[in-house]
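Only a single protein chain was left out; the remaining protein chains are all shown in position.
Lettered A and B in written order, each chain numbered from 1.
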Amino acid sequence: MKSNRIDLLTGIGLCLISLAVFIYAFEFSGRGVNSYGPNFFPQAIACLLFLASAGLIYQALKGHTTASIESINKAGFIKASVTLALAIIYVFAMNFVGFFIATIAFLYAVMFYLGQRKQIVLTITALSVASVIYGIFSVFLKIPLPEGIL
Amino acid sequence: MKKTLCLAAAAILAFSSSSFAAFPEKDITLVVPWSAGGGTDTIARALVKNAKQHIGVNVNVVNKTGGQGIVGMGATKMARPDGYTVGLITFGLSTYKLMGLSQLTYRDFDLLQLLNQSSAGLSVNADSKWNSLDEVMQHAKANPRDVSLGHTGAGVAWHLSAAALGVMYDTEFNFIPFDGGAPTRSALLGGHVDLAATGIDEVKQLHEAGEVKVLAVNALQRHPAFPDVPTLAEAGYKIDAPVLDWRGLALPKNVPADRKQFLKEGFKKMFDDPEFRKYCEDVGLILVYEDSAGFEQFLANMEEVLTPTLDAVGLIR
Partner (left out) sequence: MSFFYLLEAFQTIFSDLSSLLFILMGVTAGIMVGCLPGLTATMGCALLIPFTFSLPPVQGLLMLMGIFTGGIYGGSISAILIRTPGTPAAAATLLDGHPLSMRGEAGKAIGIGTIASFVGGTIGALIMAFMAPQIAKFGLLFGPPEFFALAIFGLSMIISISGESLLKGAIAALIGLLITTIGFDPLSGVPRFTFNNENLLGGITFIPALIGMFGFAQVFRNIERMELVPQVKSKVGRLLPPFKEVRSLLPTMAKSGSMGAVTGSVPGLGCDIAAFIAYGEAKRTSKTPEKFGQGSLEGIAAPEAANNGATGGAMIPMLTLGVPGDAVTAVLLGALTIHGFQPGPLLFRDHLDVVYPIFAGMILCQLVLLIVGLSGARLFAKLINIDTRILTPVIFLLCIVGSYSMRFSFFDVGLALTIGVIAYFMGKAKFPVSPVLLALILGPMAEQNMRRSLMYSQDDLSIFVTRPISAAFLILAVIMVYSGYRRFKKIKEIEARMQTESQHQEG
């Protein structure tokens, strides 16, 4: 039953998106191009998407489940969100403290949060992984990694 | 753990703040706004190949691609003005503002030098019934939009170069844009377009092998690698100020004067390196040097040339 509701909501959402795209794409008609201009393809796809999502809504209303929907584990979901937040902090921090330090801290933090409590494992992994990546990217491939503002 | 981190941070801080040493004390980065392996990238890599001999440090090429080159050139503009970031700038910079893609113009940079200018070549397949530009133009004039003209993308130098010809001599081509030089060439070879406008150096091999006929070059002089190809004027269709593709080097604004001077001389040395010259000759690229002032003058002229042409093909915004 719940899966139908999700299908219904996604269908409605996608219908609205395709409408918005269709209308917004009118802005693209440039001068000097033939009748199939830059707006044609997005609008054609938007129409098809509208039809397909209408189909999804129809199926959901009729009670056909298109597919079984996986439930979300609440504790696991929170864990994943926190990790994501850590990653965002990491990306911002990289600009300040540089790639190397930020990476060590990030790895240490995420491993700790996910339940690895052995200090020695944490330290060795964080240090070695950061060094190996730094080595491959910065020294070997000469990809410039953020140095930070220090 | 925290203590070690602090110590490490302090150590790094101490290292980097001792920056009174002579410039340059580390490798320099050259930002290339086009993808690795492409024409511009290869030239950049060939240019800095012997950097260590000339300026004592290496120059590393970094490709920041996307947005028709705007992302990479924007990155150069925003880079820390310490002289360690040099940017390659290309033709697109002359069109972004005119086409309404970005506010970026050459005025946002401290120009170092011009590297090269390339001119457009108009080619037909070897099996084409046409053997001269005049025959094509006659046919195109008599049958508007019948001659399909492949080019490398809307707003690219070759498109505008060919469009200028059409506007000047009141001829309507059926423009077919492709996404870059390679697909344009294969469309020409496969006979999917009648005529192609590309950089003339891009068809050097095919011309020599007799796979395509280059009808004319849109420049004031003939190209040394194509001594038998007439200029537009010689072919009977004179254009006073041809649209040229160009590449050059630039710095973000506010780089200290002494560092700027050092880079100016350093890159000039790399530019004069016989190995680089030989490479450019092999691929048919014409090197043109202009210093900062001359470069700026050239770019100012280019904007004036481009405005009416872009307008004619409906790309002004």
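Here are some notes:
Throughout what follows, a residue touches a chain if its C-beta (ideal position, glycine included) is under 8 Å from a C-beta of that chain, and two chains touch if they have at least 3 such contacts.
Computed from a prediction, not measured in an experiment: that's the story for all the values here.
Across the entire complex, the residue among B:68, B:171 or B:292 in touch with the chain not shown is B:68. Only one of B:54, B:185, B:213 or B:247 touches the absent chain when the whole complex is considered: B:185. Residue positions on subunit A in contact with the hidden chain: 6-7, 10, 14, 21, 24-25, 28, 30, 32-38, 40-42, 45-46, 48-49, 52-53, 55-56, 59, 66-70, 72-73, 75-77, 79-80, 83-84, 87-88, 90-91, 95, 103, 106-107, 110-111, 114-116, 121, 125, 129, 133, 136-137, 141-145, in rising order.
Listed by residue number, the positions of subunit B touching the unshown chain are 35-39, 41-42, 45-46, 49, 62-68, 70-71, 74, 99-102, 145, 148, 153-155, 174-179, 182-183, 185-187, 189-193, 204-206, 208-209, 211, 279, 282-283, 315.
Assume only the chains that are shown with their structure count from here on.
Taking each chain's centre as the average of its CA atoms, subunit A and subunit B sit 35 Å apart.
Chain contact summary for the complex, subunit B toward subunit A: residues 1, 5, 8-9, 12-13, 16, 29, 60, 62, 313-315. Partner subunit B is touched in their complex by these residues of subunit A: 30-33, 97-98, 101, 104-105, 108, 123, 142-144, 150.
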